[in-house]
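The structure's right below; bear with me while I get my questions together.
Removed: one protein chain of the complex. Kept in place: all other protein chains.
By letter and in written order, the chains are A, B and C; residue numbering begins at 1 in each of them.
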Amino acid sequence: MKNTFGTNVTLTLFGESHGSEIGAVLDGLAPGLPVDEAFIASQLDLRRSIGAISTARHEKDEFRIVSGVFNGRTTGTPLCILIPNTDVQSADYADVTCVPRPGHADYTSAVKYGGFNDYRGGGHASGRLTAPLVAAGAILLSALRTKEILIGTHISRLAGIDDAPLTPSEEEIRQLGTRPFAVLSDAAGEKMRAAIEEAATDGDSVGGVLETAVFGLPAGLGEPWFDSVEGLLAHAIFSIPGVKGVSFGDGFDIAERSGSEANDAFARVGDRIVTKTNHSGGIQGGITNGMPLTFRTAVKPTPSIAKTQKTLDFSSGEETDLSVSGRHDPAIVHRARVVVDSVTALVLADLLSGRFGTDWLREG
Amino acid sequence: MKNTFGTNVTLTLFGESHGSEIGAVLDGLAPGLPVDEAFIASQLDLRRSIGAISTARHEKDEFRIVSGVFNGRTTGTPLCILIPNTDVQSADYADVTCVPRPGHADYTSAVKYGGFNDYRGGGHASGRLTAPLVAAGAILLSALRTKEILIGTHISRLAGIDDAPLTPSEEEIRQLGTRPFAVLSDAAGEKMRAAIEEAATDGDSVGGVLETAVFGLPAGLGEPWFDSVEGLLAHAIFSIPGVKGVSFGDGFDIAERSGSEANDAFARVGDRIVTKTNHSGGIQGGITNGMPLTFRTAVKPTPSIAKTQKTLDFSSGEETDLSVSGRHDPAIVHRARVVVDSVTALVLADLLSGRFGTDWLREG
Amino acid sequence: MKNTFGTNVTLTLFGESHGSEIGAVLDGLAPGLPVDEAFIASQLDLRRSIGAISTARHEKDEFRIVSGVFNGRTTGTPLCILIPNTDVQSADYADVTCVPRPGHADYTSAVKYGGFNDYRGGGHASGRLTAPLVAAGAILLSALRTKEILIGTHISRLAGIDDAPLTPSEEEIRQLGTRPFAVLSDAAGEKMRAAIEEAATDGDSVGGVLETAVFGLPAGLGEPWFDSVEGLLAHAIFSIPGVKGVSFGDGFDIAERSGSEANDAFARVGDRIVTKTNHSGGIQGGITNGMPLTFRTAVKPTPSIAKTQKTLDFSSGEETDLSVSGRHDPAIVHRARVVVDSVTALVLADLLSGRFGTDWLREG
Partner (left out) sequence: MKNTFGTNVTLTLFGESHGSEIGAVLDGLAPGLPVDEAFIASQLDLRRSIGAISTARHEKDEFRIVSGVFNGRTTGTPLCILIPNTDVQSADYADVTCVPRPGHADYTSAVKYGGFNDYRGGGHASGRLTAPLVAAGAILLSALRTKEILIGTHISRLAGIDDAPLTPSEEEIRQLGTRPFAVLSDAAGEKMRAAIEEAATDGDSVGGVLETAVFGLPAGLGEPWFDSVEGLLAHAIFSIPGVKGVSFGDGFDIAERSGSEANDAFARVGDRIVTKTNHSGGIQGGITNGMPLTFRTAVKPTPSIAKTQKTLDFSSGEETDLSVSGRHDPAIVHRARVVVDSVTALVLADLLSGRFGTDWLREG
């Protein structure tokens, strides 16, 4: 289904980095959900730049909802969000078809689209497309919150620096949502920012790992084959530019454990069934167990670097040196986390709407 | 779409561990593909037990193709494979609804299906369902091979023991396909087997990491949003019971690198465009670049262990001790690899058929 | 999605007329639905022959449910039904690739499948495949009935003979379900049967029109774009071999009316909102309005006739005479009606499960 994700709640993305507008169509929404434009704007702000450590491309991300909302609430029909591209400097990108940037989709897009793609600024593959994704996700995050389902992500590791571990508590999750640079430990956050600035100074970039927790999901969501919660989330999250790994619960570390160390014992706390540990990240057999859903996302260092790299010049057929000019982030990890939250909201809203019906997200 | 995966080539799984038969429907196949029943049988053998280190459940996995094949070739209509369950000892599993096994889908299935699921032996969530998946995958692996597309997986790490690194070369990939215990280093393989046997002696189990490489894929497969090669593969691979992580290329390690270390420089070798390194695992922007596709899959230790664990007895509401009796694997990593190969073949056959048309897999 | 229909409740068909078995996988069912095997058998009987007016192919249609049912109820996992082909006389069909039968899919299948299809008896395109469809539909019809949703079809017209008009009343719908030859007027029924027998005597065949009514659907089902109730039903019903037209409410006759004659005025009867007439067939803007859903299905005369026809002999490239031997129905209209009911149940179960959630069909 290409640029559409989801079964009952679906998101379609369109647009190119240097086109007039980019946008998203969100379909299958329960009618009657409040649409909080201020919250959408604040989520878009989180996706954007933070002073020295982010790209100098400063777009206001003024969005326009052109359908699917009436009197401040969703109508249940497709909701289209448009975001104009206002701060476009296409000259910076003029030669990427001829001299593809390493680590970017310049070469693969040229092959896939037979050279007809809009190559400017990465075109349709640009991280810029995450803006409408975040705007759409904000509506879903709001809706999930009214059902006491909370999603939060922190920068677990960046440039070799670890944040404090996510406990996770609801309190922590709520706080993370408001932090521009989402860490639990301020000290770790300062070191990370310093590492980003250092990379920028070197004309280089750094990567990192995000960790996400979701509270309040009912048990019994997901399928053993093939629409496991892990599978659906991973499918969507691997769309986020730069993501190279997704793992749940203990993830790759669980492969180091014995069964007796990795299994989560069931217990009862009051009326609730819980597990004493959460190595599985709240999922067994692809289905939620009612514990917090936890997962980690590996984000590669930004491929656009000023440092000289080798690439091919397709006009001459010879290898050439390349220094990527233009405005680029020395890291995208901190910006990617709101995209991860948004994508997570999409997958969960889809699963919940499929399980409990189209109107469930609104129902009292 | 629940128990169906794929868009142009689709696989539907059905059955329960202790039902009369389990099976798969493979649809969207090119007509005219040879169906090599001996190869299917050999792949099913790879999925099954290897002496002391695998489950004592010994099923011959006699499969029957009841549709979609005529005169030894695919017809282009749905191909249904049935595998009877012949060696079923249901008594072993009688109490899992009441006393759910930690790490299994007993509890989550009971919630999801309202207690109506066939709980015996894990029911529909059982790893037993990978048998028809492997049988179907064998047909696709054969078809891909005629197009010079090769898929191979080794046990990269098990119980803390590393195999030799996958180079990867075509030679290696071809060899891996024939090894019952798929390692590159015999010495590492012996240590791994010893570790599995030791875990068995302890009534415990071990996990590991598989690494897969695919040769011969054309550049230009996959979508930036949302059907990236990474997203589609991860979606399908997370269905395999016990998988908790999927990563591409350098995976989580890429987050430790700088951009200048992580980018893959383009170069030319004769007529071919290559990258000098392959940190990205053959994918940029969700699209193949013609280099080997590489990814890693984290498999947790088998949750069924003889060692005493804590769980809940739903009849009394009290915590209780549980020692899982019955026949179980002290490790599933070595068996999971042929499942990974099969799932990979499904995803790639689907992508290739979508890209080049329904008949491409047969065409000269 | 080829041989799979549906979004939340899905049906996958597989098999060939002369293979060992044909079957269906029904997925997305609510767990806990009773499975009444006697009712399934009786529906399969309705699909089969009635003495002189139907094909001499007499299969018992012994079905086997191999998955998805436990202790007499659905588990919520894929339900696979197998029906063996026991009364196969392949010799009758040996030359259809070379000399395609007019009105059949012999030629179109040969082109589509590149000559690799199993041509015997129509192969995968055979009306025989409606048997598993009817078996699966029976489970859904039972489930809908417990929710007071009733589906019934009569032979509105056959060989130029009209049945009495469908009022429709619930009483009528309930009665139609039990009649082997589904007419409201016994006199009309006798004339129709006589016409069928006469066609048989002539080595010819007759067609007709079915009319279906559904009671008890809630208002608000369906989408304006593109998954209208009309669109989904038509999509599925056009799969039934021989169907060449589908219309809703007044159908093609509505094109003869003025707006003031065609509009259905709203009124109130007690607490219920109704329309005084039902020209629209219970659907406005693609969405149900709570009135009976009504539609008509045009079924062509059976293409297999003993009368001599012209066709091509592909071996010589010359025109040739053909008299279709073997066992064939002089009409399929009366047999198609239970297929229409089954397909209707599938579409409605899918819509209802999407609207109200996966478990709605079971819920009190």
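Simple rule for what comes next: a residue touches a chain if its C-beta (ideal position, glycine included) is under 8 Å from a C-beta of that chain, and two chains touch if they have at least 3 such contacts.
Treat the numbers as computed from the prediction; the structure is a model and nothing was measured.
Asker: Kindly state which of the options C:S42, C:S185 or C:Q309 is in contact with the chain not pictured.
Answerer: Touches the omitted chain: C:Q309.
Asker: In the whole complex, not just what's shown, which of C:I149, C:A234 or C:V340 touches the removed chain?
Answerer: Once the missing chain is taken into account, the touching residue is C:A234.
Asker: Where does chain B touch the missing chain, residue by residue?
Answerer: Contacting residues on chain B, toward the hidden partner: 7-8, 77, 224, 354-358, 360.
Asker: Residue-wise, where is chain A in contact with the chain that is not depicted?
Answerer: Looking at chain A, the ones touching the missing chain are residues 1-4, 7, 10, 12-16, 19-23, 25, 27-28, 31-32, 64, 66-68, 70, 73-80, 82, 112-114, 116-118, 123-124, 359, 362.
Asker: Can you list where chain C touches the absent chain?
Answerer: 1-5, 7, 13, 100, 102-105, 107-109, 111-112, 122, 124-125, 129, 157-158, 160, 199, 202, 204-209, 219-228, 230-232, 234-239, 241, 243-252, 254-268, 273, 275-276, 280-281, 283-290, 296, 298-305, 307, 309-312, 317, 319, 333
Following the convention adopted for this analysis, only the chains that are shown with their structure count from here on.
Asker: Where centres are the averaged C-alpha coordinates, which chain has the largest centre distance to chain B?
Answerer: The most distant chain relative to chain B turns out to be C.
Asker: Where the centres are mean C-alpha positions, what is the separation of chain A from chain B, in Å?
Answerer: Chain centres of chain A and chain B, defined by C-alpha means, are spaced 27 Å apart.
Asker: List the centre-to-centre spacing of chain A and chain C in whole Å, with centres computed as mean CA coordinates.
Answerer: Chain centroid spacing, chain A to chain C, equals 45 Å.
Asker: Can you list the chain C residues in contact with two or more other chains?
Answerer: 7, 77
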